[in-house]
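Take a look at the following structure, please.
With one protein chain withheld, the remaining protein chains of the complex are depicted in position.
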Amino acid sequence: MQDKITGFRCKKCKKIHYPYHDRCIKCKGREFEEVDMGSECELVTFTELTALPTGFDQRVLNLGVVEFPAKVRATAQLIGENFRIGQKLRAKWGLTREVDGEEFYGIQCFPVEKR
Amino acid sequence: MRKVVIVGVGMTKFGRRVEGLMQLLSEASLAAMDDAGIGDKPLDAVYVSNMAGGILNHQTALGSSLVDRLSLLPAAAETVENGPASGSSAIKNAYFSIASGAYDLVMVTGGEKMGDVPGFVATDAVATMSHPEAEYPLGITLPSLAAMFTKLYMERYGITSDQLAMVALKNHLNGLKNPYSHIRGDFILEGVLHCPEAIVNNPYIAEPLRLYDCCPVSDGAASVILCAEEKAKEFTTVPVTIAGFGQATDHQTVHEREDPTDLKAVTLAAKKALDMAKLTPKDIDVAELHDAFTILEIAQSEHVGFFKKGEGGKAVEAGLTQIGGKIPINPSGGLKSRGHPVGATGVAQVVELVWQLRGQAGERQVKNASKGFSLNFGGFGNNVIAFVLKKGA
Partner (left out) sequence: MAVNLEEKLRPPELPMAPYPPKTVMLRDGRIMVVREASREEVPVLLKAVHPTLFVDSDFYDLVGSRLYSELLGWVKHRVRNEFCLVGLVDRELWGIVNSRMYDKNLGISLHTLTLKRGFRVGQHLFAAKMEHHMDFLGQNEVYITAEGPIGFRKWMIEFELEYDPNVQHELGGARSFTLTRALWEKHKPRLCVGRRPVAKELLDASYPIRIPDDWEISAQVALESGQKRAAEEIKAMERKFKKDTEASV
């Protein structure tokens, strides 16, 4: 099972994609190598959703767009509360929802613990 | 390419309907056929636009079903799916089929039946248009994408919650003048934003968007009859010409767009449509934009070119987009009040423009309207279609 967040770097022009594209956004190349995007990211925008779709039992779901180093962005579930734009988060790959018994996985982000 | 005109329009009342999907599609189709005075004339083709029939109603191949139900055999028939832009995509297909010379007389009917299922099921069905790996698995819904967009737009351009509510208020008041609209009721800003009870009257759906920022889930259908310009005189209505068409796509995920507040596909589609019609935004007399969320009406009005970036909110506040204003937007009530049966919306936008250009819009008539503009926002702005319509042939 995948346990890291995987980006896709174009072998020709080195642009990192998330999610996967069959042709590079920049140079239209077709060969990619997997790259570990790491776990550090920053919150770009977010929302607290209360009208949830199928497969959720909780009242609210926090969702956001985060940016990893090298300016690669992703959409993620945010676990916690009181988020703010620019906040530093820690990302991991995890089980995000279940619909009719089918499991879905994606990026989940947590606040970075203050040291 | 030949000129294409619209000779008949019709729609059902939008809302919670007891009729099934095919009944709604038929009702709208017959209304348009009667409006055109089709009589026994055979149609060359029928395009049906629908997004979620397969998911919500266990029905697919709606085009094939409709031509049989209406005894229009052996007309060609297709079902067109492009999310919330399905209606405009179907009109686009019909337009090119006539412009190319392949067909002379074509009907486009769009419809959706969404009210039979619980809200979270309808929400989920619409959410299937999000990215299957990077967005849908997280529980992303269209309101959540709109909310994240709104947050960035507010931060960048200073749009206020009051301005968003004014979009809804304008559209609700317009909707009260539209006998076909779903949501029929006015409100005051104090009641939905400023009084202590507002938190219950107008709860958050996806912060900062609230109930009154979001269009309803509706049932309904709308239909247009198109024909080649040279055949228009066979019908009894005032023809309206499709003078311009534009379509553009953008990244499916919102997060991959370089500037998520930049609705590139809207700008491009609108420019293509206006250029084809040899017009500028200033020439447009009336517009139907895609206000699935109040922020979208403001953002689209700017990206189309009716207002400068960042000025759309102030324009609403100043009343410039009301029926008697500088550029009336959504005189029908828009998606917010007229309703949003997803597959019907693009067609309903054109139906309203035709009524406006013919002078048949009753209490919501924009005076002397002769050039109309519609924008249908597929996905979350990653597949956008625009039309420019002109009165006359």
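Per-chain residue numbering starts at 1, and chain names A and B are given in the order in which the chains are listed.
Going forward, a contact is a pair of C-beta atoms (placed from the backbone, for glycine too) under 8 Å apart; a residue touches a chain by one contact, two chains touch by 3 or more.
Quick caveat, the model's predicted, so the values are computed rather than measured.
Although it is left out of the displayed model, the omitted chain contacts the following shown chains in the full complex: A, B. When the omitted chain is restored, the residue from B:L73, B:A102 or B:I188 that touches it is B:I188. The hidden chain makes contact, of the residues B:G119, B:P132, B:P179 or B:G362, with B:G119. Contact with the omitted chain, checked across B:R16, B:K41 or B:K231, is made by B:R16. Considering the complete assembly, chain A touches the hidden chain via residues 59.
Listed by residue number, the positions of chain B touching the unshown chain are 15-18, 115, 118-120, 185-188, 190-192, 195-197, 199-202, 212, 219.
Definition applied: only the chains that are shown with their structure count from here on.
If each chain is reduced to the centroid of its CA atoms, chain A and chain B end up 31 Å from each other.
Residue ranges on chain A touching chain B, taken from their complex, read 18-20, 25, 44-56, 61, 63-65, 73-77, 85, 96-97, 99, 104-107. The part of chain B that touches chain A in the complex is made up of residues 119-121, 123-124, 127, 131, 133-141, 143-144, 147-149, 151-152, 155, 203-209, 253-256, 260.
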